[in-house]
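Every protein chain of the complex appears in place save one, which is left out.
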Amino acid sequence: MDAHAAHDIRSHVKTYYMIFGALMLLTCITVAVSYFHLPIPMAITVALIVATIKGSLVALFFMHLSDERKLIYYVLALTVVFFIFMMFVPLLTVSDKIPGTTVGTIW
Amino acid sequence: MEIPYTVEVRPDTGLSNGKLGVWLFLASEVMLFAALFSSYILLRVGSVEWPHGSQELSVPLAFFNTVVLISSSVTMVMAWASLKMNDFGKFRMFLGATILLALTFLVVKFFEYEHHLVAGEGPWHNTFYAIYFTITGLHGLHIVGGIIVNSYLWGPGAKMWQTEKERFTNRIEIAGLYWHFVDLVWIFLFPVLYLL
Partner (left out) sequence: MDNVTTAGHAPVGHAHKAHAHDHHHEQSFVTKWIFSQDHKVIGIQYTITALLFLLFGFSLMALMRYQLAFPMMPIPVIGSLLGAANAPGGIMLPEFYNQLGAMHGTIMVFLGVVPLAVGGFGNYVMPLMIGAPDMAFPKLNMASYWVYFIGGVVMLTSFFVPGGAAQSGWTSYPPLSIITATNGQTWWLMGMIFLITSSLLGSMNFIVTIIQLRTKGLGFFRLPFFVWAQFVTSFLLLLAFPPLEAAGVLQLMDKVAGTSFFLPTGLVVGNRPLDVSGGGNALMWQHLFWFLAHPEVYVLILPAMGIVSEIIANNTRKPLWGYRVLVYAIIFLGFMSFIVWAHHMFMTGMGTTMNSFFQTTTMIISIPSVIILSALFLSLYGGSIRYNTPMLFALAFLPMFGIGGLTGLPLGLSPSDIHLHDTYYVIGHFHYVVAPGTIFALLAGIYYWFPKVTGRQMSEVLGKIHFFGSFIFINGIFFPMFIQGLHGVNRRLYDGGVQYAHAQPVLHWNQFMSYAAWGLMLFQIPFIFNFFWSIWKGKPVGSNPWHATTLEWTATTSPPLAHGNFETVPEVYHGPYEYSVPGRSQDFLPQNQKD
């Protein structure tokens, strides 16, 4: 069992270093893109896409999420739903305002 | 009295208690940082003017720190992998490297903070700096927590390798999951604060 597991791990080690390389590359890309000073909405989109890719690599491979149990996936899926609410709903309440008023100021 | 499934996995869930516990903890941490990112969005959207991150903050320093933290994630997973391959020496080396890289991150952060504070650009200066200091500060506290846990596992905690190999390996895996999460948060923090 030990020898089998050890062999398994050795193949994973290769993957870890490759992912490390990918993460370094993506970091360089994200910094390089920022120098282009893209219009803000595009800049945000690109930055978040790159960050999501990097984050996914860390989660899937370093955190072994690629072959985790279903239960963990469910917990994370639930968290993602609430995460999205937390990020977008307050923003919507601020942008959808009664015409002629400003939300969150004192006048 | 033995608590079942501390080391061995429960057949129907396929999980050990610690593994499930740490993922639940990480879920709550996602919500913590979600609230902070949400605050960042609200503050920025509601502001009359907001500086581009690179105007105020040092991109080269943060780029260096990003490389440092990602490297520490690699050394962390390698520490666990070394234990799985029964190589305690390599484990010690990789975990030690993780801790050193984490300390490096903090040192760089300290210099970053000092530079701004000396220039009067503290959290009281404007909401950009307020959210910058708060979110990186909280992240930094998480790094400190990780250093403490990892140092314990490198030092006195490592004695468990002599008596309960599998349980100790699980502990390293769990500490690793926490550490990777801290890295993951930075992966989002860096572009949001420094590059946008």
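As written, the chains take the letters A and B, and residue 1 is the first residue of each chain.
The working rule: a residue touches a chain if its C-beta (ideal position, glycine included) is under 8 Å from a C-beta of that chain, and two chains touch if they have at least 3 such contacts.
Just so it is clear, the structure is predicted and the values come from calculations on it, not from any experiment.
Colleague: Where the complex has a chain not shown, which of B:A35, B:V67 or B:M160 is the residue touching it?
Modeller: B:A35
Colleague: Could you tell which one of B:S54, B:N86 or B:T127 touches the chain left off the display?
Modeller: Looking across B:S54, B:N86 or B:T127, the contact with the absent chain belongs to B:T127.
Colleague: Provide the residue numbers of subunit A that touch the chain removed from this figure.
Modeller: Spelled out for subunit A, the touching residues are 71, 78-79, 82, 85-86, 89-90, 92-94, 96-98, 101, 103-106.
Colleague: Can you list, in ascending order, the subunit B residues touching the missing chain?
Modeller: Output for subunit B: 1-5, 10, 13, 15, 17, 20-21, 24-25, 27-29, 31-36, 38-39, 42-43, 46-48, 122-127, 130-131, 134, 138.
Note that only the chains that are shown with their structure count from here on.
Colleague: In whole angstrom, how far does the Cα centroid of subunit A sit from the Cα centroid of subunit B?
Modeller: It comes to 15 Å between the two C-alpha centres.
Colleague: Taking the complex as given, what residues does subunit A use to touch subunit B?
Modeller: For this pair, the touching residues of subunit A are 2, 5-6, 9-10, 12-13, 16-17, 19-20, 23-24, 27, 30-31, 33-34, 37, 40, 43-44, 47-48, 50-51, 54-55, 58-59, 62-63, 69, 71-72, 75-76, 78-79, 82-83, 86-87, 90-91, 94-95, 104.
Colleague: Tell me, which parts of subunit B touch subunit A in their complex?
Modeller: Answer in residue numbers: 13-15, 19-20, 23-24, 27, 30-31, 34-35, 37-38, 41-42, 45-46, 52, 54, 59, 63, 66-67, 70-71, 73-74, 76-78, 81, 84-86, 176-177, 180-181, 183-184, 187-188, 190-192, 194-196.
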